[in-house]
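So that we are looking at the same thing, I have put the structure below in structure tokens.
Left out: one protein chain. Kept in place: all the others.
Take a look at chain A:
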Amino acid sequence: MPDAGAGLLGIGALLLLLALAHVPLGNHLARVYTSERHLGAERLVYRIARVDPRADQRWTAYALSLLAFSAVSALLLYALLRLQGVLPLAQGHDGMHPSGAFNTAVAFVSNTDWQWYAGENTLGPLVQMAGLAVQNVLSAAVGLSVAVALIRGFTRSRTDRLGNFWVDLVRGTVRVLLPLAVLAAVVLAACGVVQNFHAAREITTLGGGTQALTGGPVASQEAVKLLGSNGGGYYGANSAHPYENPTPFSNFFQIFLLLLIPSALPRAFGRMTGSPRHGLAVLAAMGVLWAAGLAAVTAAEAAHGGQVPQAVGAATEGKEWRFGVWDSALFAASTTGTSTGATDARHDSFTPLGGGALLAAMLLGEVAPGGVGAGLYGMLVLAMLAVFLAGLMVGRTPEYLGKKLRPKEITLLALYVLVMPVTVLAGTGLALGFPEPRATLLAGPPHGLSEALYAFASAANNNGSAFAGLGADTVFWQTGLGLAMLIGRYLPMVVVLGLAGSLAGQQHTPTGTGTLPAHTPLFTGLLVTVTVVVAGLTFFPVLALGPLAEGLR
């Protein structure tokens, strides 16, 4: 039984590593997106794609490029999934049916990686590598580009140009994600994660039964699955599968990977805006929310609620013995806090309040510290909201980093803040209101309510982890969650780009003692409070009927 001491030691080591890594990586990210130089490989890409890397785009052109790229990506992936049966390396798997292929294509292009299927008995290595892993890299680069465009909204003045989407996309891929993924894949392979092209092999187990074991290029996919806050596993069991995540160390390394880029982005933001203290305040708010989520999950799982957990000393159901309760809680809190959605334990089996805490981490809007790129722009939107509410109280038109929040900006902020709750609440309401989806919920109320809410929270926040406990292989869930992923990903992105365009057009206002300080512990506290209150006020009623009703005795 892993005790609290070992658990705390692991958390401490993780924080230390992230603290050491976030400064150089953040600086590197800032350099990547501000550098004037193009690498040879990048120039080649631009020439093949016929892109002029010097073209500076308006926010509309930037957004259209992004949407067009994503649409083409989704169509290609959809075709790959449908046509798998006639392509090589299918290992005997057929193509997916239309609603399933739609759901999966959207899931991977939108950086969600919701999986209604189990990878090892649905997809062969070609689709996994050329389809899913490629989108794992590209969708993360798309997320980064939107965050960078928003930062440019703050750093630029009196311009309608936000940079070039294609350049940002290529640089994020070539200079950030691919090098890190190669390094990470090597480490994971060294830990014992498989990397081969073996089809299913029958083996005889120790007990005398037989089992089919599928190999595959897992280590390479695993690396980017975590680095890019994707979370789509090669196997259905995701990071609980021994081929994906064999040892406690690989588990620890995976948690490090999924937190790495999101926790370095505030530093890049601080560097690019020339005010590292502002980046630190944002990072601190992310850290506080992450720590609070972790504390809640760990407390709930280790608190011995219920008969069986009391007998064994903790809530161990659905958790891998290799990792234990503390490490499973750490993985779960980090994967829901980063919109990654990889799992090394079954979230449905967490205690009601522990599962509720995981749900809450997503419902905050994936900002603790959130997905690659998406976490930063989500948190900056909340920071602007906090500035608006508090800024009025210092007697000036609210401004963040020298940019005023006028009716136009507030309209966009309000739109951003509306998208996720509307999608989650409407989806959950529909799922519970109609008999067909209601019938797919394996548990009755109140746990069934948590399952439905979790599914839409995961999809609309592009997390992709599943509470499981519901039959997701139906047209309602595949289409409904597919739409939730699309809306939850691209509507906020377009809004953020519009916001960036509006901010970049503004003249920079110098800050003084009369302007609200957005880099103090007070501001961090305010930001945390606003994040929690906004999400809390929206979701408290449904959370009360789900996890709270189940967990409070």
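Quick note on the criterion: contacts are C-beta pairs under 8 Å (C-beta built on N, C-alpha and C of every residue); 3 or more make two chains touch, one makes a residue touch a chain; residues count from 1.
Methods note: contacts and distances are computed from a predicted model.
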{"item": "Per UniProt record, name of the chain withheld from view [\"Glutathionylspermidine synthase family protein\", \"Ring-1,2-phenylacetyl-CoA epoxidase subunit PaaC\", \"2-hydroxypenta-2,4-dienoate hydratase\" or \"Potassium-transporting ATPase ATP-binding subunit\"]", "value": "\"Potassium-transporting ATPase ATP-binding subunit\""}
{"item": "Touch with the omitted chain, as defined above, among A:N27, A:T273 or A:T411", "value": "A:T411"}
{"item": "Absent chain, residues of chain A that touch it", "value": "388-397, 402, 405-407, 409-411, 413-415, 417-418, 421-422, 425-426, 428-430, 432-433, 438, 445-446, 448-449, 507-510, 512-517, 520, 522, 526, 529, 533, 536-542, 544-545, 548-553"}
